[in-house]
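Pasting a structure below so you can have a look.
Note that one protein chain of the assembly has been removed; the remaining protein chains are unaltered in position.
The block that comes next holds subunit A.
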Amino acid sequence: MSGTSSDSRPQGREPVPHGERAKAVGHIVFNLALLGIAVMMFVHAGGLPSSAWEPIGSGSFPRLMLALLALLSVLMIIKEAAKLRHTSALPSGSVGDWVWRHRLAFGVLGLFTLYAIAMPLVGFRWATLPFVLACQVLLGARRPRQLAIAAAIALFMSVGLDALFRHVFTISLPRGALL
């Protein structure tokens, strides 16, 4: 099982072009999003009721945290924006390269989304079996022997664990609304 036959390019080792600028842009976008969320929540928390006989109202603690979060986000944006001046513009296709480098992670996250959707519908066993199998195929199990091992692992992890939780730990995993 240790050998993978994936035709994917090795990840993580190739030099990222204009890495510093990409990082700075990423940080700015991330902190702007965080700042936006913090401001919206801060306004919402301002409308929460305060008690006449209590020292701090419902919104006081969250507002304290949100103000701190907003302040830190602004500081981060200022810090990262200063870096933009020292780096050159990103070449075209950078975003595509970035997405390509993260395709396995995005693929697994996509499969997990399907898994979470399928679980209430078809139950733990029949959602887990294809999820574990599909993930292994996505991540490199392609040869017949690897596929056979992947199928055995998927079967054990779905049917086997379901039985273990049900009969040994007396915890019932989802059965599925459609079954």
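Criterion: contacts are C-beta pairs under 8 Å (C-beta built on N, C-alpha and C of every residue); 3 or more make two chains touch, one makes a residue touch a chain; residues count from 1.
Criterion: contacts and distances are computed from a predicted model.
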Listed names "Lipoprotein", "Thiosulfate oxidation carrier complex protein SoxZ", "Electron transfer flavoprotein subunit beta/FixA family protein" or "Putative tricarboxylic transport membrane protein", matching UniProt entry of the absent chain: "Putative tricarboxylic transport membrane protein"
Residues from subunit A at the interface with the omitted partner, ascending: 1-4, 6, 8, 10-13, 23, 26-27, 30, 34, 41, 44-45, 48-49, 51, 54-56, 58-59, 61-62, 65-66, 68-69, 72-73, 75-76, 79, 101-102, 104-105, 108-109, 112-113, 115-116, 119-120, 124, 128, 131-132, 135-136, 139-141, 150, 153, 157, 161, 165, 169-174
